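Notes follow once the structure below has been shown.
The complex appears here minus one protein chain, its other protein chains still in place.
Here is subunit A:
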């Protein structure tokens, strides 16, 4: 009875993990109850020594999210991995989520600058062709300069974004290694 409840709770907590992988994760815990019984221990004892299924689910979710993000970055997956650490403690809320949001803000600002330079180039060209303010030749040089700087900024920001994500995931790994495991 306790075994069923425990496993069901864990299964429910892991609902975000695709089923084949979830079965694989659950196997260890099913085994645990079974082998504990073979060693003559009650289900209560087995459940108690396993600890809170919610905590176990969080630990498993974190490593699942980190691996998922590593296999194909993207801001959504990396952010999900970062959010998964928050469930593991207050420390992570301040020392992981906080800096991560700050970094995202900085990246967003760089992206905005790159896009703005592109828009500026388009605007100057438009003014050169259809407007009276700037002669066409001058406008094309200005536009080319703005576009050039904008593209450089874009490439730079793209690289920066990649490395921020990579370092974030590395840190999460390091973090989960250091934080992983808890007392009885």
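Methods note: a contact is a pair of C-beta atoms (placed from the backbone, for glycine too) under 8 Å apart; a residue touches a chain by one contact, two chains touch by 3 or more; residues count from 1.
Note that contacts and distances are computed from a predicted model.
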{"item": "Candidate names \"PadR family transcriptional regulator\", \"Cytochrome c oxidase subunit 2\", \"ABC-2 type transport system ATP-binding protein\" or \"Acyl-CoA dehydrogenase\"; UniProt protein name, chain not shown", "value": "\"PadR family transcriptional regulator\""}
{"item": "Residue of A:25, A:96, A:139 or A:169 touching the missing chain in the full complex", "value": "A:25"}
{"item": "Residue of A:36, A:69 or A:139 touching the missing chain in the full complex", "value": "A:36"}
{"item": "Residue among A:51, A:98, A:131 or A:156 that touches the chain left out of view", "value": "A:51"}
{"item": "Absent chain, residues of subunit A that touch it", "value": "25, 27-29, 31-32, 34-36, 38, 49-53, 55-56, 59-60, 63, 67, 176-184"}
